[in-house]
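Okay, here's the structure, questions in a sec.
All protein chains but one are shown at their positions in the complex.
To keep things simple, chains are lettered A, B and C as they appear, and every chain counts its residues starting from 1.
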Amino acid sequence: MKNIKLAYIGGGSKMWARVFMNDLAVTPGMCGEIALYDIDKPAAERNKKIGERINADSRTVSKWNYVVYDKLEDALKGADFVACSILPATFEEMHADVHFPEKYGIYQSVGDTVGPGGVLRAMRTVPIYEGFARAIAEVCPKAWIINFTNPMTICTKTLYDVFPQVKAFGCCHEVFHAQEFLSCVAHEELGIPRPDRHEISIDASGINHFTWITQARYKGTDLLELLPSFMEKHFEKGYSESVNGGAHDFHGDPFRYGNKVKMDLFRRYGALAAAGDRHLVEFLDNSRYLKDPKTAEKWLFGLTTVDYRKKQQAERIKESDMLASGQKPVEVERSDEEATVLMQALLGKGKVVSNVNIPNRGQMPDMPLGVVVETNCVFDDDSVKPVVANPLPLAVRNLVYQNAMNIETCYHGIKERNMDEIFASFINQPLMAGLPVDKAHALFKEMVGATKPYLKDYYNLKGYE
Amino acid sequence: MKNIKLAYIGGGSKMWARVFMNDLAVTPGMCGEIALYDIDKPAAERNKKIGERINADSRTVSKWNYVVYDKLEDALKGADFVACSILPATFEEMHADVHFPEKYGIYQSVGDTVGPGGVLRAMRTVPIYEGFARAIAEVCPKAWIINFTNPMTICTKTLYDVFPQVKAFGCCHEVFHAQEFLSCVAHEELGIPRPDRHEISIDASGINHFTWITQARYKGTDLLELLPSFMEKHFEKGYSESVNGGAHDFHGDPFRYGNKVKMDLFRRYGALAAAGDRHLVEFLDNSRYLKDPKTAEKWLFGLTTVDYRKKQQAERIKESDMLASGQKPVEVERSDEEATVLMQALLGKGKVVSNVNIPNRGQMPDMPLGVVVETNCVFDDDSVKPVVANPLPLAVRNLVYQNAMNIETCYHGIKERNMDEIFASFINQPLMAGLPVDKAHALFKEMVGATKPYLKDYYNLKGYE
Amino acid sequence: MKNIKLAYIGGGSKMWARVFMNDLAVTPGMCGEIALYDIDKPAAERNKKIGERINADSRTVSKWNYVVYDKLEDALKGADFVACSILPATFEEMHADVHFPEKYGIYQSVGDTVGPGGVLRAMRTVPIYEGFARAIAEVCPKAWIINFTNPMTICTKTLYDVFPQVKAFGCCHEVFHAQEFLSCVAHEELGIPRPDRHEISIDASGINHFTWITQARYKGTDLLELLPSFMEKHFEKGYSESVNGGAHDFHGDPFRYGNKVKMDLFRRYGALAAAGDRHLVEFLDNSRYLKDPKTAEKWLFGLTTVDYRKKQQAERIKESDMLASGQKPVEVERSDEEATVLMQALLGKGKVVSNVNIPNRGQMPDMPLGVVVETNCVFDDDSVKPVVANPLPLAVRNLVYQNAMNIETCYHGIKERNMDEIFASFINQPLMAGLPVDKAHALFKEMVGATKPYLKDYYNLKGYE
Partner (left out) sequence: MKNIKLAYIGGGSKMWARVFMNDLAVTPGMCGEIALYDIDKPAAERNKKIGERINADSRTVSKWNYVVYDKLEDALKGADFVACSILPATFEEMHADVHFPEKYGIYQSVGDTVGPGGVLRAMRTVPIYEGFARAIAEVCPKAWIINFTNPMTICTKTLYDVFPQVKAFGCCHEVFHAQEFLSCVAHEELGIPRPDRHEISIDASGINHFTWITQARYKGTDLLELLPSFMEKHFEKGYSESVNGGAHDFHGDPFRYGNKVKMDLFRRYGALAAAGDRHLVEFLDNSRYLKDPKTAEKWLFGLTTVDYRKKQQAERIKESDMLASGQKPVEVERSDEEATVLMQALLGKGKVVSNVNIPNRGQMPDMPLGVVVETNCVFDDDSVKPVVANPLPLAVRNLVYQNAMNIETCYHGIKERNMDEIFASFINQPLMAGLPVDKAHALFKEMVGATKPYLKDYYNLKGYE
């Protein structure tokens, strides 16, 4: 039984903390301390209580000692792992990120990765992550850092740029959905029961939320060759892996999508995009799929409003309270998230291959070194080694490069606190296609204004007030 | 006196041939044969006559033997230099290239480099250049090839891709205009007489018609530092180096522009674009400067219609006829073109530094090797060696890369005769931002249809008829 | 049960064939045809008989249909896998490779990889492999090619250079020995039972027979940190993993070694060489460890004479005859070789990580792309994907690069049939340090002369007769 300490930054998380605590509870061979740290300390306290309820559950295999800390450095001290999952600022700021651009005709389906919302979110997040990186460098330089915060690419970049020896990687489950989608394809085209997603071997590469699958096989069968036939049947009405079929009524759930964008992109580029359609469209010229809500509807994906997120969060807090107080029983079962699986591999309990985000050091030879990319990696005893990915089709490579370099420009501008360079990346976002410079600048100013309390300590906002 | 043979492919050129023959006439130290080859043989014959009139002129220093050939191979045989300057197809096809997209709201100021027109022109040109490359490889593999044909990047790429040992470079005078513009800046800001453009030292790099100046100096003075003050005065009304000042009335001349785009880009990116504004705007999201004719007018550049080109050509033919017949006297004087200067350097008469287009072999370390780029090169005895360029600002580098990779995708699709890949590059053109896929495909089909006689021998046009 | 065809080039192998057939026999889930092809057809027939005896054994899980072919193309037809394991020419030529240089004071411990013997062997092997590559390209382009022939690097290079789409990799077990050595270290330093080598996680990279381990761990413990203490105890008398300890008397077995070279190199460079000492020393200036037989003895490794190999082979043939005829019972048990394990992974039966030789496409970012390197790779359903290796220490990287580039020069010279370039690589071999140019040339001439019948069809040997 390995005794470890895991520091959880953002340990007051409303949803993901529960999932993670459950996964830890059912993972054999590890135990120790979960150090919860959150600027919302009561939320961390609540999760501690939920954790203790999980400990008390009969299905629990590994019990953990949940401790809430006031200071980041104390939480990090002696940590073997650090999980980072924060919301930079509040949903009020995210509201500006997502909805202010709409006045200018710019729509976003998510708004936390790229596009105008992604840039503003990055402006708030990078200075916070610079602080995390410095604290890790000082307090627990040998710990493994697992990042879950968006914008994923830029958070991971910050950690490595500030502290090059950091042992960090960014986890995202979007690619799992693509495996599920391929599992449906195998089911339907091969006439077999739907396989477990882990049996679908893929080579995926790109940048977070804009990854592409260049190879997909199931026990010796090439699944990409089956796609044209599958798409013939399903393109028109869409197909959702989460409902095993046609995808007509999404109005109630802004997180769902019919893979119609994915299928359309496959037909054009011969590679299957791995992220969900809601994410993909934000990396492309907005006239294609995200021109306006009606176009989005036609392409069968939802626009996630921040009001929806607020409502959802309120429900989750309510549920957390009930779990913490025992009004509602905890559900101790393994999720589809991979964090605990990767932790075990890092502790020397066997190799695992999974796709995560780390700086390019050869895994995408056509991309500049140092750019954070998402590819398969081999997780092994104290090591994460990227696997060299297949080359992307030229046209796809160009789209990925263009977005990766926008992110690099944005990061560089933020790092240098250079508002002009940040704006250069803002206006070069594919989602901003169609907006004249003067209007783009007006929008930028409005958005900066809306999130000013979180920026003023870091940037010279003269001219933005 | 060096005795050489220069083969002139497209030797029936209506305008550029005259300029070149004049330059040759006033260049000392070289003589020999000019082998004219053109599918329009009478035009070549007419140029031969003009050449002979130039020979007879008293200002002529070097006389040349003008010979018209029926066959390309005969013209190339024994050539030391090959100049290529052709119009792929006719102005009828160019009319489709430039004006068909307008029905879909896509405007082009030139239409021969990138954008929808550039793609179609490339489809016609590459197969022709493949033939040139094969003929050169067989008949005159050691000759220096000087390309003037657009799309410049893709023509140069074809030569090197088909015959990797080719000694080719692409010449374009756009950067000279930027030097003239900087000469005006020096004049106005330093209070000195306008310097000769050759005295303005620059470092320019990028791809043809989308090059950027990262350093510009005049006798120890940094000219880029003077730009903000200069622009303060001239941004509003524009400034044309060709009229030494404000640039209000361009309606008569669709080739002129007020450098307002260039000044706007400088303010955003801190680098001075080197090509003319008409060209620059075609590499950028069309909503910025090329949304429609009114926007173009606001930004002080003209849209060159093909009707204008036809009219202009008719006048040039008329003038050529008069020069050939002696009704009009020839003007033997040196132009600002550099081809003859570069030829002399290649013959071992001293080093010259000039910007030309060749495949990247290190001169732009941030761009993939093999991509055709435009940078300074040292011309010396039988050698053209690229000079390593300053890095471009990140945001500019991204724009250049994105366009360069669109061109690579386009070339690759054409080389493989793969209509889907060509369309992938077509739809990814920045000028196509804002056009939905189905409309883009309809436009592509219309454009292919209009230029079909020049494509059908090379491409499988099933579905495009 | 997957039905496959495996073509075995060099299917008359005296030793390795038996091992492989046994491994196939105990591997569940695969069956089909083993197509034996060998220029020594009786040897192939003999192996077919042994194979059939194995089929008849009660321990056999999977039976295979053994077929002997007269023509390479017939053996390859329809193959899913191709195993290549040949001896280029005979032991007579190998005698010249290994022992002629001794007259000039150049000793070799193996003589089949680099050094003068490696160059001559490459000269004989590459033309043969060019033929294999062309046949594979035509007959079974989608088959997986498993190479076992030395010189490994140059054989693999030839396959990819002649047929870039080839799906080939080179397998070598040298790294396994290093894992065994580390297993001994874990045993002794941690006071635990000797772990299975598969439990030792390593990151190894370099070129075949000159690979280096930059990371080695056993269930969370860093083994490289234990080496200094281990070496303190064992450096003087050496330590052999095959006898679990001190290594004093090797005179009878020229394949054994005491890891004293490996320990010496670790002390100097901080990285553990992964190949056996006999191989390592051939990549280094011969004055270090291979100055003469006495020096080799001092460093506790043997020089494998070709006479020994001949004797060994005669015994093996005798044994094969007895196995084929049933005079001796077959031993059906799994070996430590990994070929069948990798085949299963390629057939989609689960991921495996193992170190093999393929061209660099990013896995060693400090080495030129295209150079054949040995690193960890992920074997998965129809794919071999290299894992990006840790950077080597600068001084080691230089040694690896230098040898890799000698091999590239050698290959390039052979490919171009350019005797001068081959000699340039010959004289630049580290083992040739100390030999003046004229003597080196005399040696080269003698060695070429000795193996002339195998060279004359490919090279212009004027001046070498």
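We take it that a residue touches a chain if its C-beta (ideal position, glycine included) is under 8 Å from a C-beta of that chain, and two chains touch if they have at least 3 such contacts.
Here the structure is a predicted model, which is why all the values come from computation and not from measurement.
*Asks:* Report, in label order, the displayed chains that the undisplayed chain touches.
*Replies:* B, C
*Asks:* If the hidden chain were put back, which of C:219, C:288 or C:328 would touch it?
*Replies:* Of all options in C:219, C:288 or C:328, contact with the hidden chain holds for C:288.
*Asks:* Kindly state which of the options B:189, B:292, B:337 or B:380 is in contact with the chain not pictured.
*Replies:* The missing chain is touched by B:380.
*Asks:* Decide which residue listed in C:198, C:268 or C:334 touches the omitted chain of the complex.
*Replies:* C:268
*Asks:* Which residue, B:218, B:239 or B:257, contacts the hidden chain when the whole complex is considered?
*Replies:* Looking across B:218, B:239 or B:257, the contact with the absent chain belongs to B:218.
*Asks:* For the chain not shown, which residue from C:257, C:401 or C:454 touches it across the whole complex?
*Replies:* Per the contact definition at the top, the residue touching the missing chain is C:401.
*Asks:* Could you pull out which residues of chain B are in touch with the chain that's been left out?
*Replies:* Residues in contact with the chain left out: 2, 201, 203, 215, 217-222, 347-349, 351, 353, 361-365, 369, 376, 378, 380-383, 385-390.
*Asks:* Kindly note down the residues of chain C that lie in touch with the hidden chain.
*Replies:* 264, 268-270, 285, 287-288, 291, 366, 368, 393-395, 397-399, 401-402, 405-406, 408-409, 412, 420-421, 423-425, 427-428, 433-437
The criterion applied here is as follows: only the chains that are shown with their structure count from here on.
*Asks:* Considering only which chains touch which, how would you classify the arrangement: line, ring, star, complete or other?
*Replies:* Graph shape here is a line: each chain touches the next, no loop.
*Asks:* Would you mind working out whether chain A and chain C touch using mostly the same residue numbers, over half shared, or mostly different ones?
*Replies:* Looking at both copies, the contact residues mostly coincide.
*Asks:* Whose C-alpha centre lies nearest the centre of all protein C-alpha atoms?
*Replies:* That would be A.
*Asks:* Which whole number of Å gives the spacing of the CA centres of chain B and chain C?
*Replies:* 55
*Asks:* Any chance you could list the residues of chain B touching two or more other chains?
*Replies:* Where chain B is concerned, no single residue meets two or more other chains.
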